[in-house]
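Structure first, commentary second.
Every protein chain but one is kept in place in this view of the complex.
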Amino acid sequence: MDVLGSNWRRVELVPMDPHCGDITVALYRADEGDGPVGLVHSYSARPQVVERLAFLVEAMRVLAGFEVVGGSAAGLVRFPCRTWHALAARRAFLEAAKLDPSEPLTARPLQVPDTRSEQTIRVEPLGGGAYAVRADRVTEDTPSRAPAIAAALAKLAELSVGEAEVVAFPCGHAHDALVALMLKRAQNLRAALREEEMQASRGVLVAPSAQE
Amino acid sequence: MNEIVASITSRGRVLAALRGEPVDRTPVVNPTSVATVELMDLVDAPFPDANREPELMARLAATGYTELGFDTVMPVFSIIQESSAIGCKIQWEQKDNWPTVKMREPIYETPDDIDVPEDLLERPDTRCVLEAIRILRRDLGEDVAIIGKTMGPWSQAYHCFGVEPFLLLSLDDPNQTRLILERFKEATIAFGVAQIEAGADAVTLPDHATGDLVSGEYYKRYLQEMHHEFAERIPGPIILHICGRTVDRMDYIAQTGMAAFHYDSKNEPAESMAIVDGRISLVGNINNPETLFAKGPDEVKEEVWKNLDAGVQMVGPECAIPLQTPIENLRAIPQAVVEWHAAGGRPTTASAN
Partner (left out) sequence: MPELTEIANDFIRQEIDEFVERPDERERLIGLFAGAKPALQEIAAALVDGDDDTVDRLTTNALAAGTAALEVMDDGLIAGMAIVGVKFRENFIFVPEVLACARAMKAGMGHIEPILSDSGIEPMGKVVMGTVKGDLHDIGKNLCIMMLRGSGFEVIDLGVDTSPDDFLDAVEEYKPSVVGMSALLTTTMPNMGKTIDAFIDADLRDAVKIMVGGAPVTQEFADDMGADGYGKDAMACVSLAKELIGVETRG
């Protein structure tokens, strides 16, 4: 296998994919004529890899609303808005890589139960890439979790936050599946960021003078 | 800037740069590891096995030349070989992390405890390196330079005694400290000699008397003379590696007779070159955690050009790269060197594209 050409930049990496013999799987990005495109790729040549990459492509389509370019075997995906949402793309890839390939792929709903508050968090599409975050069963003892979750969604997907817990994609296009995917992670932003941090610190060699 | 000569092999230009002789272009050199998890997959040679099995070690090391375009290959990815052979406890980890010595469980307390085995070079982890070097020479031929690695006595002392206990001893009892260094010194020399005899063109010698921990005077007091002895007794060029701030000891290092000093990004290229003043070559000093790991090819190239502008004789990462470093950033290093030379100096935007 050849190393990818210099037009590809790596966006995210899973160094040890537990669902496929600890191979590396990565999302790369290049800027083509009609907009940025992602590539789901692995340098491993083990026999199961082709199937695994096809699953990841399909997972990104179903769960995050990516369009598949040129058939799933090519590994190419793009956002329907033809722009690139960097953090959201990374998050979508990481979430796809966690999925058990033996389970059926289903899009997530735009609402989740919030166990911390026993509220139900709903996200209403408002059009033009904007979404309103709402919480049901708000009481005096349990204030609405909607503001915290709206802020977390904004952080996870680089959205703007407006009045009344309305968040919006800068591209102005709808991304319902992506929002639904992020919603669960937005309930526990700490866990999401902790996972990213731990990942990034793996494999950094320190001199003996600086080791624990 | 080095004089330009007719095109020569990677190995030829590295050896010339180590001798301070003219080259066709600045060599791209890795005195420390450029292994990544993606390269492990490419050649199916994952950690930890690639640290322990010669065939896997050689296969992974070769990618530095065949895939990244470096002028060297360096198969000793980690720093545990001698310590493992001596009997330190090692945490082997998995594919995505480095094996390390368990320095919180040191095996020695006094110099009398030191017991470097006579069959040091027969132990699995040292023997693996020697065999990997032979495989690399067999498979890659004479075109690429092979760099080995032998740990200096200061670093071995950290591993075997623990960092804080050893540093306290260095203050409490300089005589005992010198004795410890003397006893580890022979392991450094034996392993270095064996690697040259196995086919290595040079050896990296990490000895972590870093400015982040100890003064430049400490280097002079404890290590300078010993490093000079290494330069005399190891029959090949030595590249000394010390992490961290080191400008205050570069003058001492430049007097040891070693061929090169691998310096890190905490030191400015131009200042470092001025201090060594042609008495030793420099290798470095592209930042790992911020640039190579976290940024992109453009930022990498900028750091390469800064080194070339200063006349640094060999360019490369400052230390063993993070295992998740993107391949495109590593390939940007030789690309940047070629662009710089093609433009006759720092490229403008037009000449770089």
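In order of appearance the chains are A and B, and numbering begins at 1 in each one.
Methods note: a contact is a pair of C-beta atoms (placed from the backbone, for glycine too) under 8 Å apart; a residue touches a chain by one contact, two chains touch by 3 or more.
Not measured: the values here are computed from a predicted model.
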Hidden-chain contact residue, picked from the options B:V214, B:M250 or B:V300: B:V214
Hidden-chain contact residue, picked from the options A:L87, A:V138 or A:L193: A:L193
Residue ranges of chain B at the interface with the undisplayed chain: 164, 167-168, 170-172, 212-215, 218, 289-290
Residues of chain A (touch criterion as defined above) contacting the omitted chain: 148, 151-152, 155, 189-191, 193-194, 197-198, 201, 204, 206, 210-212
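By our rule, only the chains that are shown with their structure count from here on.
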Residue ranges of chain B touching chain A (in the complex, touch as defined): 33, 37-42, 44, 46, 67, 78-79, 94-98, 100-101, 103-104, 155, 158-159, 163, 206, 208, 210, 212-213, 243-244, 288-289, 293, 296-297, 319-320, 322-324, 326-328, 331, 335
Of all residues in chain A, those that touch chain B in their complex: 1, 3-4, 6, 8-10, 13, 15-16, 22-24, 26, 42-46, 200, 202-205, 207-212
